[in-house]
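Below you'll find the structure I mean.
With one protein chain withheld, the remaining protein chains of the complex are depicted in position.
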Amino acid sequence: MEEKKDKTGLLREVLDGAAGLAGSYAATLTHLFRRPVTEQYPEYKRPMPARTRGRIILTRSPDGKERCVACYLCSGACPVNCISMQSEEGPDGRRRAAWFRINFARCIYCGLCEEACPTLALQLTPEFAFCKDAIEDFVYEKEDLLVDHGGKDPDYDFYAHAGVAAGRPKGEHIGEDEPVDVKSILP
Amino acid sequence: MTALGALFYLLSAVMLAAAGLAATRRNPIHAVCCAVVAFLASAGVFTVLGAPLPGALQVVVYAGAIMVLFLFIIMLLGLPVGQGSVPATRLAAPGVLVGASLVALFTLLIRDPAGLTPLPAATAAPGAVGAVLFGDYWLAVEAVSILLFAALAAVLLLGRARRGHKGGEPA
Amino acid sequence: MPDLIIDGRPVRVPKGTPVIAAAESLGIVIPRFCWHPALGAAGACRMCAVMFLDGPVKGLEMSCMVPAADGMVVETFHPEAVTFRRRVVELLMANHPHDCPVCDEGGHCLLQDETISGGHALRRFPGRKRTYLDQDLGPFIQHEMNRCIHCYRCARFYQEYCGYLDFGPMQNANRVYFGRFASGPLESPFSGNLADICPTGTLTDKPGRYKSRRWDCQRAPSVCPHCSLGCATVALSRYREVVRVEARENPAVNGHFICDRGRYSFGYAASAERPRQARADGVPTSMSTALALAGTRLGGVVEAFGPEAVAVVGSARSSLETQTALTALARAGGWRGPAFFADRTEQQAVAAALAALAGGRARSLAEIGQADAVLCLGVSPLHDAPMLALSLRQAARAGAVVAVADPRPATLPLPFTHLPLAPDKLPGAAALLTGAEAADAAAIQRALPLSPELWPALERLAPAFAAAGNPVLVFAPALAAQAPADARFGLFPVLCGPNAAGAALVADADAPACDDLARAIEAGEVKGLVLAEADAAALSPRLAAALPGLETLVVLDHLPTPSFAAAKVFLPTQTLFESGGTLCNNEARLQYAAPVAPPGEPVSRDGRGGHPPRDYARKLPGTDPLPAAALCAVLALEMGLDMPALSFAAFTGVGPEDVAPEGTRATRLPAAPTAPAPPSAPPGQGLVVVRDDALFATDAYGRYAPLARAQAPAASVVRLHPDDAAGLGLADGEALTVTVGDRRIEATLAVSAAVARGAAVVPRLPGWAGLPAAIGPETLRRRQP
Partner (left out) sequence: MTDILCGILVMLARMAVVLAVVFGLAAYMILVERKLLGRFQVRYGPNRVGLFGLLQPIADGLKMLLKEDIVADGVDRRIFLIAPAIVAGAALFSFAVVPFGPTFAVFDRPIAQVIADTDVGLLVIFGLSSLAVYGVALGGWTSDNKYSLLGGIRGAAQMISYELALGLSLVPVAMMARSLNLTDIVSAQATLPFALSQPVAFAIFVVSALAETNRIPFDLPEAENELQAGFHTEYSGMRFALFFVGEYVNMILLGSVTAIFFLGGWNGPLLPPIVWFGLKVLAVPVFLIWTRASLPRLRYDQLMALGWKCLVPLGLANILVTGALLAAGR
C-alpha cells in the first residue's frame, strides 16, 4: 500500500514533522511564562456563586417558622435515596417534619431535591468543604439542617399562598375570596 | 601478595563460582544472572591485569548486549521454572567429556615449560588494538563481518519464508 | 354486543357499556373524575371527552355518557379532545388551592395527574379563588373543601350507593358544597371509602393523615380478617408499620369497597402491646431458648403421660397454612386436636353450613346484590358482616325484598323487614318464608303465636319470597338445618371468624372441641397444651378456666390475649401482614393475602417520635416473631418429631398455587353431617343470651387495634324487649351489674321493641363469654349506687 515517496515528499514530511515538534516545544515554552491559573485553595477561597450546589439547609419563612412541610418530594426526587423523613402535624396545625435526615455521605449534590422542593425550604448552599472523621457524622438531622434565615429567597411564604387553614383562616390567603356561606339563600 | 593480586584471585573466584552456578541453575533467569556476574567478574579480571579495553568490551558486548538478548528471549518465551539444580545423570556424558579435556589441558600446560613462564604485560591500549585489528587482520575482520551479515540475512529470509508459508501476512 | 373501534383497535362489549369502560377493557384509560365503575356516569366533570369520528354519535362527546354502539369510531387522543380536556383541567384548577405539598392525596391524586399530564403549569385566570370552610367529619375522613372539583362522586356513593343521607351536596352554582348540615362524625359504616373514591384531596384518610406518600409505601394485596366475608384489601406499610388499608377490587366478593371495620382495624399489628419477644415462665427470653424449652416441656409431658396428654388448639383467625401446620404437628406427635371450635355443636354447624353450599348453591356478595329476595336468618348484616349490608342495599335498589329474622335490633340503609324473633322461633319463620311450609295466615299464626305484631309482615313477605326467581338465604351456621331444599334459594352462610370455614375444612369430623379438651384437662388426661393464635377466654371460658391445671401451656400468638399472660412458654408469631397467608371465607372461597410489612418494631416507636436511632449495626428491634407454621415446624424438629409435609390442598382440594387473584372456591366440602339441632327454647323462665357484634372492636383483631377500640362504645350495653325489661323490673338506660361466673361487669340497659321477646342481647366480648345460655334476674341486676 505504501506509495513510493519522491524526494520532495520525504523532505516535506521531515520538515513538517520538525515544525510540529518545534510547535509543541514553543507552546510549552510560552506556557512557562504565563501566570499559573491554580488557586491556592486554603489561603484563597474563591467566592462561590450563590447557586453552587453544596451543603443542604432547611430554611425558614419570613415569619420565622419552618418552611419544610415534609411533603416527601425531595426524598422522592433524590436519585441516591439520601433523604428520609417523617411528617406530622405540628402544634400550630402546620404540616412539618417529625424528623428529617440527610445522609451527606451518600448525597451527590445533584440539586434535584432543591428543584423538587415546593416551599423553597430545602436549599443547597455554596458551602462544600465540611469534612468529618467518621462517616456516621455525615448523617445530618433536622436540628443540624435547620437555619434561621430564608436562604436564597427570603420573602417566600408557602402558607400565605396555600389554601389550607394553618395559621391563618380560610379566605385570607393571597388571592382568595371570603369563604362561601353554604346556608345562605341569597343568589 | 599485592592488593591487585588479591583482587585478581577474588574476581577469579567470583567468576568461577558464578559460572558454576550458571551451569547448574534450573531457573533460566537465575542462570542468565549468574552468567552476567561471571562476565562482569571476567571484565574485572581483564582490568586488573591492565587491559581495560577487553574488560570494557566484555561488559558492552557480552554482559550488556548478548545476555540481555538471552534474558529477553527467556522472558518472551515464559519458560517454566524448574526446581533445584540440573540432575547429574543427564549431564554425565558432557560433564565427563569437559572434565577430561580440562584435565588434558592443564596437564599439557604444566608439562610444557612454556606454560609456566609468566606472560608479558598485555598490550591492550585501544589505539594499538585498533591498529592490529584493522591493520594486520583487516581481511579476517571483514570476512567475519560479511559472514555475520550473510547469517543475519539468511535468518531474516528463513523467518519470513516460514511465516509466509503459514499463510500469514504477505511478505 | 356492539362492535366499535377505539384508537384504531376493534372491541366488542356488552350492550349498555359506556365508551369509557369499553376503552378501559382495551387498556386505554380515558381521563375521568366523576365516572366510577360502581357509581356509573354523572357527566359532571367533562374530563372524559373523546372524539367520535363515525357511528351514531359524532363529534366531541363525554365517553362516560355515551353507551357503546355498533359502528362507532372513537379517537381518545384527537387534538380537539386533548385541547378540550386541557382546558377543562385549567378551569377545574382555577379555584384549586396551591397546597399539593401539604395534601395527603398528593402522589395518587387524579387531579394532580391530569394537571401535570395536561401541561397546566401557569395560572392564567387572574380572579380570586373561591374558598369554603371545612367540617369535622369524625375520626376517619378529613375534609378540605377548597380542593373540591364537584365531581359528585362522594354524594353519589354516600347517598345512592350506601343509602346514608347525612352527607351530601348543598348550595348551588359556583358554591356547591359537599358536607354535613352540621359538623359531626359520618354515620355510614362505609365512610372510609370516600377517601378512596374522591379524585382529589377533598376527602382524605384521617388516621393516615400526614403519615406517608403513596410512592413510599410497600403495597401488597391482602384479605380482610375482621369478619368471615374476606373482602379484598390493599395494605400499605411504611417504616415497618401498616399505615393504611384500602379496598381492592374483587368483583366476586366486595366489588370496589370495604367497610370501616376492615379499613381501620389494622392497628393490632403495630400496637405497642403486641408481644414480640418469646417468654419462658413469663420472663422474656430468646426465641431459640423458648423453642427449646417448649420442646423439653412437651417432651416431658409425653414421656410421663404419653402423647395423648398433649393437645393442640387453633382458631378461626389463623391462616390455612397455620391450621394445616397445627394439624401436621398434632398428627406427628400423636397428640389430641387440633381443636378449632368452642364446642362440638358449633363445629358441626359450620361443617353443615359449608356442606349445604355444595351443588352450586353458594352465592357471593356480588350475586346477593342481584338477588330479588333475601332472608337474613340469625344474621345481623351490618354487625356480623358489614359488607353484606352494602350488597343488600344494591339488591334493594334493584327492587329486592329484604327480610332480617334476628333477635337483635337491626338497622340497615335500605327498606327491609325486621322480624325480631328469639332463636328458637327462627326455624319456624324460616320454614314459612322458604316455602318449607305453607305460609297462609293460619300457618303464620300457628307458628308464631306470641308475636302478633309480625303477622302482617310475614303475610306480606311470604308470597314475595314464593314468587322470587333468585332468592338468597343468608344464615348463621346454627341454622344450617333450615337451608331449604328448594334449589331456587342461593345460600350464603355468615360465619364467626375470618377463617372459620378453613378451620371446619381442616378439622377432623371427630376432632375434639375446646370444651372436650377442657373436660380432659379437668380429668387429668391432658397435661400439655399448645394454644396457637387462639384466645382461650374468648373461645371457650371452660377451657380458660382449666388452663391452670396444665403442666405446660405453650402459646403461639401475636395478640396480647389473656392466654398470652397465662402462657408457660410464649412464642411470638407474625401477623397476616408480615407472613401472608391463605384465608377461606364464608362461601368457601380461598384467597391469598400477600406479606406487605417487614417484621419489626415500627420505626416511629423505635425513634420514640423523634428521629430513629443511627446505630445501623444493631439487630432491628422486634424482629423475633416467625410465621406460626414455621414455629410448628421448628417445634417438631426440636422434639424430634417427623412432621408430615401437609398442604391445605389435602383439606380444601385447592392448592396454594391454584388460588386465583379473585379467590378460588374450595372443591372439597364436608360431606353433609348430621345437621345441628335447631336452637331450642331455654328451660324455665330465663332469657336466651344472644351475642351481638359492634361495628368496631368486637372481632378478635379489632379488640387490640387502638383506633378501632377508640370507636367502641364506652359502656357495654345489654338490650332487652320492653316486656322482658318490665318483667325484670328494669327501665331503659339503667345501670346494670352483670354477674359472669364470679366476676361482675358493669353495663347499661337499652330497651327496644326491635329486640326479640325472651332474648337478652349482650356484646360479643371476651369478658362476656362466660355467660350461660340463658340468664335470669340473678344475673342482671340494677347497679346499686
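Here are a few things to note about the model shown:
Note that the chains are named A, B and C in the order they appear, and that numbering of residues resets to 1 at the start of each chain.
Keep in mind that, in the parts below, a residue touches a chain if its C-beta (ideal position, glycine included) is under 8 Å from a C-beta of that chain, and two chains touch if they have at least 3 such contacts.
Quick caveat: nothing in here was measured; it's all calculated off a predicted structure.
Hidden chain, full complex: it touches shown chains A, B. Checked against the full complex, the candidates A:27, A:129 or A:186 give a single residue touching the omitted chain, namely A:27. Where subunit B meets the missing chain, the touching residues are 27, 29-30, 33, 36, 43, 52-53, 55-57, 59-60, 63-65, 68-69, 71-72, 75-76, 125-127.
Considering the complete assembly, subunit A touches the hidden chain via residues 21, 24-25, 27-29, 31-32, 34-38, 40.
The rule is simple: only the chains that are shown with their structure count from here on.
With each centre defined as the average position of its C-alpha atoms, the distance from subunit A to subunit B rounds to 73 Å. Between subunit A and subunit C the centroid-to-centroid distance comes to 49 Å (mean Cα coordinates, whole Å). Mean C-alpha position of subunit B lies 101 Å from that of subunit C. The set of subunit B residues that touch two or more partner chains is empty. Residues of subunit C in contact with at least two other chains: none. By the touch rule above, subunit A contacts subunit C in their complex via residues 69-73, 75-76, 86-89, 94-95, 98-101, 118-119, 136, 139, 141-142, 158, 161-166, 170-171, 173, 175-180, 182-184.
Considering their complex, residues 96-103, 106-107, 128-134, 144, 146-147, 170-171, 175, 177, 179, 209-213, 215-216, 239, 603-604, 607, 609-612, 614, 616 of subunit C touch subunit A.
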